[in-house]
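Step one of this worksheet: look at the structure below.
The complex appears here without one of its protein chains, the remainder shown in place.
The block that comes next holds chain A.
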Amino acid sequence: MAVIELKNVRKYYGALEVIKGVDIRVEDGEFAVFVGPSGCGKSTLLRMIAGLEGIDGGDFLLDGRRMNDIAPDKRGIAMVFQSYALYPHMSVAENIGFSLDLKKVPKATIRKEVEAIAEILQLTDYLDRRPAALSGGQRQRVAIGRAIIKKPAVILFDEPLSNLDASLRVQMRAELQRLHRDLKATVVYVTHDQVEAMTMADRIVVLKGGEVAQADAPIALYHRPDNAFVATFIGSPRMNLVPVTIARAADGKAEVTAARLGAIHIDDSAMPLPTGPAQLGVRPEHLRLAADADGDFDSEILVVERLGVETYLTIGSLDQPIMVRVEGDIAMRPGDRARFSIDRQSCHFFDMAGRALPRA
């Protein structure tokens, strides 16, 4: 059992408050991902859970037990560092077994446990090597081995894949998920990469400026962002935000007008949108190329990015670009004009402060 609860947790560096009263609950066995841009406090929060940073306000509870003043090694928590932080003068086996060696566990027992873990992590052939003689992926596995040999209730990962190349990252993502399934430990994983967050997490905590912007299941964050920040942070390419004016066209119908997109009618019979200035949020995949006669607006195409399986078109203007994601390879050129339609069901609206306007 390992339920993590952070209650109104705060952290100051001098007079600067970097964690501003955070409340997070991670259930037992859950894979939680803290995600956010640089400087949002996600790593600090992780280090506070680890015990490497003090907690200046609020409580950190593990299974209901207050952990604020418990030493890092007494919390039953292991951590995998961004730089792996392997001991360069020790072999792979010594690195993995170091925590047991410190506890004076008999050498034979350590050897047995290290071998069992090496087996799981496919490190058996490298046990006598020094970290310097390993590839990035192998070092990563040693760091994981060093964490799991302690049989921790909670494993913390601090951007563990950021030093790996793209293909290895995909492979390690799958390995980490498999490991999580096998170990059934509670995992808190920090990343700035929203793709990592979306693919691995049971629950994502989006952090912004030391506060929780939203915490929910990945797909819920995608479909129902609470605010413009989460809306633009989750999803790739990011959601387009367009300043619009909302007026009432008829009962249950709002007229949404944007400078370059013209006016569209949105069915808001379930929950009327407030009239006045607002922001329209529409994901690139919810804009479509339309036949000449149809569509909601036309625009010049500024940039074409052809990836084969899909094509990204940048339209609008350079100071207010709009990204459109079209399936398949579209042979268009910058300077062409085309008509586009907006999927009305997938439109998001935010007030000028960035708060989501409820749709239903």
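The rule is simple: contacts are C-beta pairs under 8 Å (C-beta built on N, C-alpha and C of every residue); 3 or more make two chains touch, one makes a residue touch a chain; residues count from 1.
Heads up, the rule we're going with is that contacts and distances are computed from a predicted model.
Of the names listed as "Hydrogenase", "EF-P lysine aminoacylase GenX", "Multiple sugar transport system permease protein" or "Aldehyde dehydrogenase", the one that matches the UniProt record for the absent chain is "Multiple sugar transport system permease protein". Here the missing chain is touched by one residue of A:Met1, A:Ala15 or A:Leu102, and it is A:Leu102. For the options A:Met48, A:Met79 or A:Ile301, the residue in contact with the chain missing from this view is A:Met79. Within the complete assembly, residues 50-52, 72-73, 77-79, 81-83, 85-89, 98-99, 102-103, 146, 150 of chain A touch the chain that is not shown.
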